[in-house]
Every structure is written in C-alpha cells, then in structure tokens.
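In this view, the complex is presented without one of its protein chains, the others remaining in place.
Here is chain A:
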C-alpha cells in the first residue's frame, strides 16, 4: 500500500493541534513556534500533493479507501481532483500567514485584566480548522464530507467567540457581548444549514443506497440509479442551502459581517479566505455532480441571488464605517461572483470561479491582514478614526493599497483574471446578467478607494502621528502574498492547467456545452 499522502496532509495539522494545545501554559512561545512549524510542514505536504497530481490523469487521484461504518456503507474515502488540489494548496498556503499574523493576538492581556487568553488554544484551534477544511476538500464519501463540514464549526465557534480584537471602542464588556453574539449567530446559521443538509444526506442514502460520490455519479450517468424529479430537487435544495449559508449567499449572509467584525483579523481571514471556500467548492462538487438536473432547474434563481449578492454586497461595503465589516461585505460581493461563475455552467465561468476562490483567498488575506496591522496600532476599527497614515507609515499604506487594488480586480493582479473569466463565462450564456454584474467592478473601485482615501490620505490625524510602519514580522506576512498576487496575475497558467480538466468533467456531468461564437473562427 502506498503512502496515504492525503490523510497525512490532514493528519499533520490535526496532530499538531493536539500537540500545540498540550504545550504547558508557561511555554507560550514554544506553542507558537510549534504551530508555525506544523503549518509550514503541512504546506510542504500540500506542495507534494500538488506535484504528484497529474492534471491529465484520472479524475480523482491519490485515492484512499477504507471501510468505516459497514452497516451504513460509510467509507473513509479520499481523493482529489484539480479543484480540490488548488483549494488544498490555498488552505495550506494561507495558514502559516494567519498564524504569523496572529502571533500576538492571543497573548495574555496586561496584568490587571482578569480575562484568560489561552494562547495555546488559539493556535491549536487554527490548526484544527485547517485539518478539517483539508479533509472536506479531500473526502469523496458524502457522509465523511458532512462530518468534517459540520465539525469545523466547533473550533470556529471558539475562535470567534473566545478571541477578539485587543481594543474596542465600547469597552471590554460590550466587546465580549458582541463577540458571543457573533459566535452564536455564526454557529446557528451554519448549524441550521448543516441540519438541513443532514436530512438531504440521509435522503440521498435512502435513494442511492450508499454514500460514495463516485459510485452515485456513475450510477446516475449510466442510468442504473434513477431519481424522481421532485426527489432530486429536494435533495439538491437541502445540500445547496447549507453551502449557501457557508459561502454565504444573499440573503443568508448577515452572519459574516458580525463574525468577521468581531473576530481577530487572522480569524476573519480564516473565515472568509478558507472556511467559506468549502461552501462554494461543495456547490461545484456535490450540487452539480449529484444533482445535475436539479442544478439546471435552480440555475435562474441562483443566478439572480448571486447577482444580488454582487451588487448588494458592494453597495453595503460602500456604506460601512467599520474597516473589517467593509471587507466582509466586499467578500459577500465576491462570493456572488464565484457562485455566478459556477452556475453560469460554462468552462470560462467555472474555471474562473475556481481561480476566483484561490485569488480571493490571497487578496482578502493581504487586504485584511494589513487592515489588522493598522487596527492593532490605533485600537479602532472605525474608518473615521484614521487619516493621513501614508505620511507616517508609507509601507503600510502601500501594501494596503495593493491589497485594495487586488480587491477591485486591477488588471495585472490575480483577481482580475478570475473576475474577467467569470464575467465572460456568464455573459456567454446570460448577457444581461453578465452586464449587470459588470457594474460590480465600478462599485468595487468605489468602496476600495474611498476606504484608502479616508484612512491613508489627507492631513495626518493627531492619533496616528506616532504610528510605526510595518515591522519585520508583518512585512514577512504581506510581502509573499503581494508577490503571489502579481505572479498569478501575470502567469495564472499553473493554476488554470490544474483546474481545467476537472471543470471539463463537471460540465460533462451536468451535460452542458459552451455556447459557440456566432461567427466561426474557422473561416
């Protein structure tokens, strides 16, 4: 038996989480170093997965399969396609930056405060989330996927509810209340989604008799498994609802601004850049492959919701006074683009959507982490409390601007490629929706540049006068992300090459062909 590479990639952070939690309370720095080391080792394993994966090979590779609960046909089945590989790489890539950015976020407060901040726990929970996210990208057994999809809520709940920004304009008590509200809201929304999905998972088992993704897809394709139209639609809705909460799609989005606003910035990045991607990934893998007919049936409604997300999220971002909530609403707008690309059912749309997941992860991490560095200096999340920062901290302002330009999809940076692919892929089938979505690019420029103008330009505010520029650790977090944004903007081919075959297969599962150009190129 060959080495279980996929299991190892997920087991490493899981074991690392336990080990980090077990470091004695006094050895805080050792725990941090251990967490960083584990996340880097996981990244190394993810790179091995990336290298071992052959884009031209089988659909699912590096597969592992063991019986688990024989009575119900639940198997421990892992495997990755190109989309999964890309997202595992993204996850493993971002976690070290998240750990490094949150280096001091869980330090004990100064003496006099009675709040206990379990440093070890903070980093252990981050690694635990990483393990579960990676497993949900790897699972090819529907029940197994469900287990990890749900289980990651527990560490996330603790991360949101237990660790907030160190300073809060309304005092510690108010912060604590808002934080637990945000954490509970996050949990409830996702739990409800998960329970509905559980019902659908059971329903699927009732119909199909097993949980194996590949077997069910194959049985559906060769006609041996027939699903009544209404059954398929109900099951589809059950799955989709859970993913739409997680992604999140309008109008199920309101938990995100709360969660991202109250959590520490590295955790906010963990939510939007990593955890939420499981939702869009699962739409692409489970909704489309298991329920192709229902997916097509629901497409018009989903496209409209995605379009609303794009425009509505952007408009709300414009109206925010809180930096972190602004980025959260921007993310809602971006998730709208991803979902639009998935359900446009074109090669460009779906390749673009997958690329978008990767690029959004990197660009939001860059913008949000710099925003976090800014917030930690002044102790306020309110945009109005800043002004003229570029004069005192030019490097911070410069990196913030680049993160912002990536968020508004400036050509030359990675998000442009994916956003344009999504737009063109949507336009090819639904021109009107494509054109309306294009308005999103104007609004993105508006909220980003207004944010930059209000915080960074103008006369230097008294409170920011003594603000130090980025420190070495912070620069170490931001610089590689910026390099990646430029590299993938100029040369996205390494990612598209991995993703394209998987998209092609997904499209053939739903039996959709790309629209052909009106004037044949073969003139």
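Note that a contact is a pair of C-beta atoms (placed from the backbone, for glycine too) under 8 Å apart; a residue touches a chain by one contact, two chains touch by 3 or more; residues count from 1.
The working rule: contacts and distances are computed from a predicted model.
A.B. asks: Using the UniProt record as the reference, specify the protein name of the hidden chain from among "Nitrogenase molybdenum-iron protein beta chain", "Spermidine/putrescine transport system permease protein PotC", "NADH-quinone oxidoreductase subunit L" or "ABC transporter ATP-binding protein".
C.D. replies: The missing chain's protein name, per its UniProt entry, is "NADH-quinone oxidoreductase subunit L".
A.B. asks: Going by the contact rule already stated, which one of A:12, A:417 or A:467 would touch the omitted chain in the full complex?
C.D. replies: In the full complex, the listed residue that touches the missing chain is A:417.
A.B. asks: Of the residues listed, A:20, A:212, A:347 or A:407, which one is in contact with the missing chain?
C.D. replies: A:347
A.B. asks: Going by the contact rule already stated, which one of A:365, A:396 or A:456 would touch the omitted chain in the full complex?
C.D. replies: Looking across A:365, A:396 or A:456, the contact with the absent chain belongs to A:456.
A.B. asks: Touching the missing chain, which residues of chain A?
C.D. replies: Counting only chain A, the missing chain is touched by 71-72, 150, 154, 157, 180, 184, 187-188, 191-192, 195, 198-199, 201-202, 205-206, 250-252, 254, 312, 315-316, 318-320, 347-348, 351-352, 388, 390-391, 398, 405, 410-412, 416-417, 420-421, 423-424, 427-428, 431, 434-435, 438-439, 441-442, 445-446, 449-450, 453, 456-460, 490-493, 496-497, 500, 503-504, 514-521, 523.
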